[in-house]
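The other protein chains are all here in position, but one chain of the complex has been omitted.
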Amino acid sequence: MDDLKAIIESLLFAAEIPLKIDKIKTILELEDRDVIRDALTSLAEEYESGKRGFFLNEVAGGFQLRTRPEYGQWIRRLKETRPARLSRAAMETLSIVAYKQPILRSDVEYLRGVDCGGTLRTLLERRLVRIMGRKDLPGRPMIYGTTREFLELFDLKDLTELPSLKDLKDLGEAWPNDST
Amino acid sequence: MDDLKAIIESLLFAAEIPLKIDKIKTILELEDRDVIRDALTSLAEEYESGKRGFFLNEVAGGFQLRTRPEYGQWIRRLKETRPARLSRAAMETLSIVAYKQPILRSDVEYLRGVDCGGTLRTLLERRLVRIMGRKDLPGRPMIYGTTREFLELFDLKDLTELPSLKDLKDLGEAWPNDST
Partner (left out) sequence: MEQTQDQTPYQVNLGELFDGPMDLLVHLVKKNEVDIYDIPIALITQQYVEYLEWMKSVNIDVAGEFLVMAATLAHIKSRMLLPTPEEEGEDEDPRMEIIRPLAEYLQLKYAADDLLDRDRLDWDVFRRADLDAAEAWSDEEPGLIQVGLFELIDAFQDIIKRVSPKYLWDLTPDKISVKSRMSQISELIEEKGSVAFTELFETEATRGDIIVTFLAVLEMAKLQLIRVMQHVESGIIRIFNG
């Protein structure tokens, strides 16, 4: 593969949105759009004849590498098993339960200032939070706490290993020279 | 390209984090790890001999497609967001945590001779360093270690791949970089 083609391939690979020919032209400081178009055509043919895992798709006025549709089933499996992240809302709710347990939903909601039914349900389903019991109040509201899975997720021996707010405060502010 | 190789290529292409052989095995419901390893080796050789825009990198316990280092200059032009930088202080702290982990903040500070709370916080925020637990000492100080993201950032398969510490007596005139 000649250098220009390889460089264009690397740009296609790293690009977040479909790459326009003009953009490639600017990045590589080329005069000629045709050279780029030829390289793209040649890449597309190569992917096709080589029957690779991905192909070159002309889309939304640009070019983008995409996995072959016939492999969609495998990719979906990959995405299903991908370690998910917790949303910010779930993270906040979880942290309140972790630090303030045993705690009532109404207290979680007081602290977060929003309804937490949905995030608590998510956390219950993921077995990070459990119902420890019911409080002797009108309506017998449920009391929430964390689970063994919670400890495992964060690799904690027990709740005493949770870092405290003081630990975090002791670290001070992030170093100003590091642009985050 | 045979189907298995192409499918593995498409998985590598779509994966967000380095893909472990076991993960590929599960997704494709294969019995045999060797078939996968052979396909990966063959892909790696193809990328190399074909001098493509990307290569197969063994990193952080898995495999990941990455653009060739010699094309970094072009990709940086494509990516308009500047990569977050680490200051010299943060790099020093990070290398101490990497080599001496599990390590306490006080030990990092002993080695650097300065307060490291801010740099540790920066590194925690960037997910390059993590809290591993607490030490059974007065005040129950937190124990720090590095993350998968650290391995990914510096192209390391695992911690044993960290460059070995140099014997200063062999160094002669070479000095580490500093601002002077």
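As written, the chains take the letters A and B, and residue 1 is the first residue of each chain.
By definition in this document, a residue touches a chain if its C-beta (ideal position, glycine included) is under 8 Å from a C-beta of that chain, and two chains touch if they have at least 3 such contacts.
As the structure is a prediction and not an experimental result, all values here were calculated from the model.
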Task: Absent-chain contact - pick from A:2, A:29 or A:136 - done: A:136
Task: Of B:6, B:39 or B:124, the one touching the omitted chain in the full complex - done: B:124
Open item on the list: Looking at the full complex, which residue from B:33, B:51 or B:79 touches the chain that isn't shown here?
Closed with: B:79
- [ ] Since one chain isn't shown, list which residues of chain B touch it in the complete complex.
- [x] 13-14, 16, 57, 64-69, 72, 75-76, 79, 83-89, 91-92, 94-96, 98-99, 110-115, 124-125, 127, 130-131, 140, 147, 152-156, 162-163, 165-166, 168-169, 171, 175-180
Task: Missing-chain contacts mapped onto chain A - done: 10, 13-16, 79-92, 94-96, 98-99, 101-102, 110-113, 118-119, 122, 126, 128, 132-136, 143, 145-148, 153-156, 158-160, 162-168, 177
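Operating definition for what follows: only the chains that are shown with their structure count from here on.
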Open item on the list: If we count contacts the way the header does, which residues on chain A are in touch with chain B in the complex?
Closed with: 1, 3, 5-15, 19, 23, 27-28, 50-54, 65, 67-68, 71, 74-75, 77-79, 81-83, 155-157, 160-161, 163, 167-168, 170-180
Open item on the list: Going by the contact rule set out above, which residues of chain B touch chain A in the complex?
Closed with: 1, 3, 5-17, 19, 23, 26-28, 50-54, 65, 67-68, 71, 74-75, 77-79, 84-87, 89-90, 105, 115, 117-122, 124-126, 131-134, 140, 142
